[in-house]
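Inspection log for the structure reproduced underneath, given as structure tokens.
Only a single protein chain was left out; the remaining protein chains are all shown in position.
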Amino acid sequence: MMIPQFKYYKPKSLTELKHYLREFQNNSCILAGGTDIVPGFIQESSRFTLIKHLIDINFIDELKTISLADGFISIGSAVTFSEITKNELINKYFPLLAKAAQTVGSLQIRNRATVVGNFVNNAPCADSVPPLLVYDALIKIVSPENENIIPLSEFLLDPYETQLKKNECVTEIRIPILTKDYIGDFYKLGRRSAVSISRISLAFLLHKEEKIIKEFRLASGAITPIGKRFFEIERLFIGREINSETFKEISMKVGEEVLKTTGLRWSTVYKLPVVQQMLYQMLEINAGGIPR
Amino acid sequence: MENSFNIVGKPVIRQDGLEKVTGKAKFADDINEPGQLYGVMVRVPVVHAIIEKIDYSEILESSPNVVIVDSNDIKGSKKVGPIRQDQPIFAFDKIVTPGDVVAMLVGESEEELRELAKKVKVKYTELPALTDPLKALDSDSPKIHPQYENNLIVHYPLRKGDIEKGFKESDFIHGETYTTRLVEHAYIEPESVLAIPLEGEKGIRIIGSVQNPFTARKVVASALNLPLTKVRIVQADLGGSFGGKDDTMNILCARAAVAALKIGKPIKIHYTREESILESYKRHPYILKYKVGCKKNGKIVAMKIDILADGGAYSSMSPFVTWRSVVQATGPYEVENVWTDVRAVYTNNPYTGAMRGFGSPQPIFAQESIMDEIAIKLGFTPEEIRKINGFKAGSLTASGQKLENHDVNLLKVLETAVKETDFTSKWKQYGNKIIEAGYQPDKISEINEEQLILKKKDFIPPNEVMRKGIGLSVSYRGCSLGAEGIDAAAAYLSVQNDGSAYLLSGLAENGQGMKTTYTIITAEVLGISPLNVYYLETDTGLIPDSGPTVASRSTLMGGGAVKAASDIIRNRLEDFLRKEWKLKPQSEFIFRDGFVSNKANPQQKISFPDLCSLAYRNGICLAAIGWFKSPEVNWDEDTGQGSAYFTYVYGCQVAEVTVNMATGQVYIDKITAVHDPGKVINLLGAEGQVYGGVTQGAGYGLWEQITADNGNIRELNFDQYLIPTAKDLKEIKPIFVEGKDIYGAWGGKSLGEPTLELTSAAIANAIRNATGKRFYNLPINLEEVLLRRKLFPKDLKRGSA
Partner (left out) sequence: MIINFKVNGKNTSVELTKNKRLIDLLRDNLKLTGTKEGCSIGECGACTVIINGKAVNSCLMLAQQIDGCEILTVEGLAEGDKLNSLQQNFLKYGAIQCGFCTPGMLMSAYALFLENPTPSREEIETAIEGNLCRCTGYKPIIQAIVSTSKP
């Protein structure tokens, strides 16, 4: 099997990592889980076959932890999906992320693949993205000279493209802990019951007082070129009453917005009606109070 | 013995289980020979072209150690094939599918060779590609193989009774067209082979993932111009085949052998998954037109069937696959007037050949679907319509054969399944829903974008999204090869003078548990433990040609031969004991639990090991070859009448599903599979065939398709070609109804294919029950359920679904 003859490095600290990033400015690639890179070699994807220096970040302790800090949870960039699904803090504070993590690939994949690697690769169907977007996640990007914290929504640009420069590495996700009570859910549609690429994924959070929507956050994956928050639609429905009519309108608006973004693609005639139906289902079942 | 089996029908641990569970079993890719070189294939990314020139100069310059092997190195037959020899071992005149291989590079580093393969320059003239089988017989369509008159591979007619009269007499006529797609065998082990040249002109020894060692031997011998005896094929442990490691594998053996003899070194080939899917043959896509005429009382009086099979780039097994279809296309129903035409045509699509079922799953999907439609239209239940028309003892099939000499258990398996699943009340209950006219996504046209935004009335209330459905299907299946060809099998049994025994059959273990079934048979006959029967390595040099391991014939034919061999040894031992103990000529014995006793006087007994030792010392030969030949079958090519198969098996499966009306997902809650395979010999093996066959059948019905974009396969690996996982079928329940039969070992017949061929039809009928809609095109995937169409990406990247 064709594995390119890159040079392999195993930094043990962030300092060492920065050193390699500095040294191999334009010619390095970060290896976290490897579950996108290694098949990329096999399937001869040019994104991967030209790699000259591979920097393995799995031996840097700070990157392997999930910790509670000042009002936020920090997830290191070497943390795997399995670790996310089992972590008490994540399950308590960010259940949508835990739920999404459980649906990624197979158990073997989840034991290696990292959440950060998932959105840095930024496939249209990246499952970690919708929950992280509704949780307003921030990410920390480290370069030889700098450290920067930006919202994930700004970081993601296009399919398989992010703001990450060649000499940079994402080291951390920071998710602010929610201060109010939210109803929320994550939904993924795949072709079969396990190990499926997402055809549609959705995540939402809703905070209500009495029966009025006070706050609403909604994100999708796999239906637009990259995972997306629907900021305008969210604003539109603040102050609306929670009922079936509202949920249907939200779904229709999302349908319109997605269609505007993508135009007619090969899968639109299937996906567009389905995403509207499933968003409606999700809202109705979680927030509607209609008995199942 | 028939009534009190000691070992037959009981759970027995697999013969080859220990090595498989410890990782010690050697599959073809695990086997290496010192000094071996690797062979890597060179293909051309074009669908249909004339080859003008192959330029190896860049390789010859840069890598002089690399040896190039192509058609010029083949001394014997350059083209092979089971019926028509239209498939080149190395393509030299034409490319007719992207799977074609023009040359093989041989060298020390496989990785290097894969890079070098890209440097072979093939100059070709592209030809228009024929990808629509419906156009294959048009006069202006490209001819795939110019040596033949046209693109017709075969045409089978079947004429029974008077079809016009039948339709005139009908009160009700129903016609439908059904389609199925290419599917891939998806054995988890990709193809691999090792060819070792033997010293001193002794020929070649080949170890590989070979399903049919004798067929491989024939192909290799013909390519090398060697006598059969100089080609030894040894089957490594086979990681699944399902009919798929035949033609392609035989050609791989030939390529390896040619290279090995040319270079004088062992040659190893192993395929990546992508190569395997790209080059190996698939199941035939069928277009099936059924027109059924019946009376008000449910009796079918006429059936007109027109089937077109896409044979793809090479004929392979198309004549045999479609022959089974013409025999069985009406389904297990008494129909007085039948007019069937089955045709297979060449196209530039991936070539098609044998796959578990072999021309039966497609017609069963169509025929069982239309039976349910007729039932619904006439006001019968699915069970009632089949009871009215189904085969009974003495019934005549569509080819005019009388069903006799075995229990015709069609109605029995049907009744058992219906009772077990409480079918009728569920079917009525689920089918009684009022299907809202509101949300009709299959009326959405993609041209009008506005239609894609739902209206408020289109939203489905959560408690109406999931709909349950139940459906059933029945089949009958002709066992073994039928009038296709020579049908006989051999088994070699060599009992040692300590009572242990060597056993070998000419048929080959595909993983289904055949070796275990055979040791059970011998153990039962000789009254010993199966653990004392050692199954030898499958080697064409050690046993007579017994034909291919196909057609669910291993238990029936191979088992028959094993029993024959075991009976020979037993008879010799009995004759010996009669003399030894001075008993009457008719005296009977009991062979059980390692002892042999006089039935009339059980105190008189001897241990089996002692008996063997004694017999050996008295010059009795304890080895034998058993031979089992099928009874006469016949077929009239013009009328499609005759005794097609010498016996039959029957099955009924019930599918219980839940359909998600918002997404088109179909969840399989339970499949109840009731089969009459004759006598169940290997219980664990038989159950395994049900679980495995049903799962494959479900995949065929709901998820699996190989789609070709103008001849180029899209789904080249398991991320795109989706087979069922452990979570996809909730429950499977096997039930056996053991019908009696005069053939085989105690009437043990067939199970491997019957279990797969029924499932998709049962699921389709269950979906019909759940949704109120009939679906005509397999697989019934998400888009098919919602939109009645399949959708394809133009440009496929990983991560795009």
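Going in written order, the chains are labelled A and B, and every chain counts its residues from 1.
In this text, a contact is a pair of C-beta atoms (placed from the backbone, for glycine too) under 8 Å apart; a residue touches a chain by one contact, two chains touch by 3 or more.
Computed from a predicted structure; not experimentally measured.
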Query - Touching residue (missing chain; options B:Y56, B:F90 or B:Y187) - result: B:Y187
Report summary line: Contact with the hidden chain, among A:P11, A:G76 or A:G105, goes to A:G105
Report summary line: Contact residues on chain A toward the hidden chain run 1, 3-6, 8, 10, 31, 34-35, 38-39, 42-43, 54, 56, 58, 82, 105-109, 111-112, 194-195
Report summary line: Logged for chain B, residues touching the omitted partner chain are 11, 13-14, 16-27, 29-30, 185-190, 237-240, 242, 272-273, 510-513, 684-685, 687-688, 690-696, 717-719, 723, 725-727, 729, 732
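The rule is short, and it goes like this: only the chains that are shown with their structure count from here on.
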Report summary line: Averaging C-alpha coordinates per chain, one finds the centres of chain A and chain B separated by a number of Å equal to 43
Query - Touch list for chain B against partner chain A, complex - result: 111, 114-115, 272, 441, 444, 446, 449, 452-454, 456, 458-463, 465, 662-665, 667, 703, 719, 722, 724-728, 781-783, 786-787, 791-794, 798-801
**Report entry** Sites on chain A touched by chain B in the complex
**Finding:** 1-2, 39, 42-43, 45, 123-126, 189-199, 222, 244-245, 248, 251-252, 255-256, 259, 264, 266-270, 272-274, 276-278, 280-281, 284-285, 288, 290-292
